[in-house]
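Sharing a structure, written as structure tokens. Questions coming.
One protein chain omitted, others in place.
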Amino acid sequence: MSGTEIFITIIRVGFGVFVPLSAVAVMVWMERRGAGFIQDRAGPNRCNVLGFRFGGLLQNIADAIKLLFKEDVIPGHIAHKFYFILAPALVFITALLCFAVIPFADALVLGASTYLMQAMPLELGILWFLAIIGFGVYGIILAGWASHNKYGLLGGLRAAAQVISYEIPMGLALVSLLAVYGTVNLTEVTQFQGRLLFGVIPMWGVVLQPLGFIIFVIAAFAETNRTPFDLAEGESEIVAGFHVEYSSMKFALFFMGEYIAMFVSSALIVTLFFGGYQIPWLNTQTLVAHARPVAVALMLILPAAAYVFARWIGFNNPGPAPNPAQRVRETKVYIAVVWSLVALIEVILLGYIVAGAGGAADRILVVWLQTAVFLLKTFFVCFVYVWVRWTLPRFRYDQLQKLGWEKLLPLALFNIFITGAVVVALG
Amino acid sequence: MTTPLDTILASVFADITRETVLDTRLLTVDGAALYEVLKRLKTYPDLDFSLLLDITAVDYLTYPKRAAARFVVVYTLRNWKKNYLVQVRVPVADPDTGLPSVADLWGSALWAEREVFDQYGITFTGHPDLRRILNHHQFKGHPLRKDYDIHAGQVCTEPDSLEPEIRARLKVNGVDDSTMSDINTEIMFLNIGPSHPATHGAIRIFAALDGETIMANVNEIGYLHRGFEKTAEHRTYNQIVPLTDRLNYCSALMNNIAYVKAIESWLGLAITERAVFMRVILSEFFRIQDHLVCLAANLVDMGGLTNYWYLYNEKEASYDLISRLTGARLTSSFTRIGGMAHDFYEGWQDDLARQLVDIEKGVNDSLKLVARNRIVHDRTQNVCVLSPETALSYGFTGPNLRASGVGFDLRKDSPHYFYESFDFNVPVGTTGDVYDRMMVRFEEIFESMRIIRQAVKMIPEGELFAADHRYVLPEKSKVYNSIEGAANHFKLIFEGVRVPEGAWYDSFEAANGELGFYFVSDGSGTPYKLKVRPPCFYAMGGFHEMVEGEMIADAIINLGSINIIGGELDR
Partner (left out) sequence: MSAELVLSGVLFFGLVVLLPLIMLATAFLGPRAQSAAKNEPYESGIKPMVGRADQKFSVKFYLLAILFLIFDIETVFMLPWAVSLRELGLSGFIEMSVFILLLFTGLIYVLSKGVLNWR
């Protein structure tokens, strides 16, 4: 293996592991501040280091540290300690493994070799995802059973029944998608979506498979145990369900596992239905061919965005309490940091335009750009998760099953039939 | 004055002693005739006393003019259609043999008789499940007996397993172990509460589950029992006002009003018009608060946290107004016998009007999330249906009863405080499901606003206190400058308001239903006996009828929808 290969492999794996992990912090922040925004309140905004609050992000760090130093209780009534400890690790691991096959940028062509931009260069794509996500339910069942607690058992059973019920509509929605895309490889799926329908509309999955999209999104919400399908935890009913006996980092693993699963399924929704890393009307070839104008455009857009951000934060961050001077100073520092970051990127881009344009540099620029677009889209879908959570109440258990089996399943079968007919008719 | 009721009673119960106390007709019967009398009161078409409001007992051990029997049990019944109120007094010869149970006539007798048994040790023969209810099962003695040593200090350690009770309940519902072993499975016995996010206090809902379905349910209450009624026997009448705050603490001021109204009606004390309007405005304002809390909590139980903030933010803002007025956020203690603690502050109209607009906005915001939400509809409609018959039998009152289609509201049916002159509607449900109970409360919020807005326009200036200084403290200037004033002040503070001898019942439409007070006075400044008729005690008594056959999640939202308030439930 060449040095480049090893380097790229390490970068990819690093991305695949640490981006979902860091996304947990961002998403918890988004959840809390999003809840605050929707519910007419501020959300956590007091945690600070030397007066710097980072919009409440520090609260998550504080919480993580708190959880680290909490007592890790394994109650005496638990007979199967090994399974009790294994369960949270299993939930966490399976959530993270799912991300392995999701491409965050188009395949990078360097010289003769092509590098798939996903944590593991597997071509299994969707099959890998289906296999692993089915495995994730083991962690939950195990947690519920090993807790030796009635709430835990009920939560575990609810979760298991729910996840397996929605795996079928999800799988069937995928079947119709695969019929359209003709491949399971997610990089190829995304490349497919770079094309244009009638020369104008991007051929995104959501355009080609609207019904499949609805089914898939509902199933994805159910698979991640999120409101309105959060029955497995059902705070007000079965008091956290399967993780009722867990504390400290073991609880945190469940918690992080849930958010990672949410991030991964957002990423998958983006990849399957919203063109993944593709920028509408600018597919990879176009971008590579016009790398220099794109770089110039970026150099113009970035300062504009930074200006808007600086105006916004300059207006919003200085507040009355508890120390106005502190807030003003904080705001100034934020603005300075943002502008220096922009300046740094501008310098790099300038250097690229002057010296490095053409060949490998073009392709690497495109990879960066596409990764950014991919993350942006993914976080937007994550926000939809948050939005839904703070809007809808939860289903009852039998209604959830009925929705899955009586509505989504026949709809998904119908969708396969229609899709098959269209695909065959169009050849 | 002879009313149609008197005529009917005279014809049906010709040989029974009848009296009239306030608007109550009092029948005195003996234990042998009791069951027949009550049965006739319920079933005789012209009488139709479908609501058994309350059962309590009086221990006349230390009563100055003691009759022959030490214990007298008092049944309070109501015909809601014609607003007839009847009390039946039964002397109990021997508490161990006791009285026949009427649990087969009214469901509400199930818990009411248990309470009398618990507090007074009077047995009810034929009661299916006679055991303690408010006190712990290891508790010894009967605390409301006059010879109970209040300094005894008992320590109770073991929780009640409730296993025999739930097995009995399973049998009633036709499930036994063989049913389950046929399909090779087991019943899960699950405690929901006492310490559970959805119990809003401390109630223990013990359920036998098949999967998610509740096959049998038994409930244990009393976790917040603090002996309100016993304490009240050692306080002067005005000193009890702060205790009433702790009954339904979500609408503390309504309890204050209900309490002093009961005493004033016995005294025949007419309060000033300004005080009446203040009481109307404040009780409707607190009705809104109570419904806001109930709905917010109910929607949280359903998983919709955002509704909670839309409703609760307004409740918090209302507390600012309330604390400006009363000095306290929750426990207002704002009434006195004969008037109110003090008058409104300057500019209260603006504050109140603004607050009402804000509440309207919050409620409408919340309704936008709920009213057309399919998930909410599916969760609440035809869930935990309470038929009007069951509701009446178990003594449901207030919004819970109205949701079942029974349009009984004391404000309309037994007008007091000029309620007949306000233009407002009483929202009534159709099915009696969780949805109806929620929507009746939403509507009542708007109706209460209408009443407040009318009352604010009509409230007259003037004195706040009635001028009768036998009951009402004189002004400070009189206390300092006149012998008479000083004497009045001294006597009222040291002896309390001396209430003429007698026993009476008076009720008030509180946020949760009919809040009644039954007093026995021996003519001194402290009540000889005080019994509260808490609306949610009887609502909880019928809880199992609503949830059996439904699912866990339904039971949770049902508990929220009948608005159980621990302080009032357990007293």
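Just so it is clear, A and B label the chains in written order, and each chain counts residues from 1 on its own.
In this text, a residue touches a chain if its C-beta (ideal position, glycine included) is under 8 Å from a C-beta of that chain, and two chains touch if they have at least 3 such contacts.
What you see is a predicted model, and the numbers here were worked out from it, not measured in a lab.
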| item | value |
| --- | --- |
| Options A:R12, A:R53, A:R226 or A:R363, residue touching the unrepresented chain | A:R12 |
| Among B:P159, B:G462 or B:P500, residue touching the chain not depicted | B:P159 |
| Residue among A:A179, A:V328, A:A361 or A:V388 that touches the chain left out of view | A:A179 |
| Which of B:L105, B:M188 or B:V426 contacts the chain that the document leaves out | B:M188 |
| Footprint left on chain B by the chain that the document does not show | 159, 161-163, 166, 183-196, 199, 204, 209-213, 549-551 |
| Contacts of chain A with the absent chain, listed as residue ranges | 1, 5-6, 9-10, 12-13, 16-17, 21, 68-73, 75-77, 85, 88-89, 92-93, 96-97, 100, 119-122, 127, 145, 147-153, 157, 160-161, 164-165, 167-168, 171-172, 174-179, 182-184, 239, 244-245, 248-250, 252-253, 397-398, 401-402, 405-406, 409-410, 413, 416-417, 420-421, 423-424, 427 |
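Basically, only the chains that are shown with their structure count from here on.
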| item | value |
| --- | --- |
| CA centroid of chain A to CA centroid of chain B, Å | 51 |
| Residues of chain B touching chain A in the complex | 188, 190, 196-198, 212, 299-306, 309-310, 313, 369, 373, 375-376, 378-379, 551-554, 556 |
| List of chain A residues in touch with chain B within their complex | 35, 38-41, 150-151, 153-154, 158, 227-228, 230-231, 234-239, 390-399 |
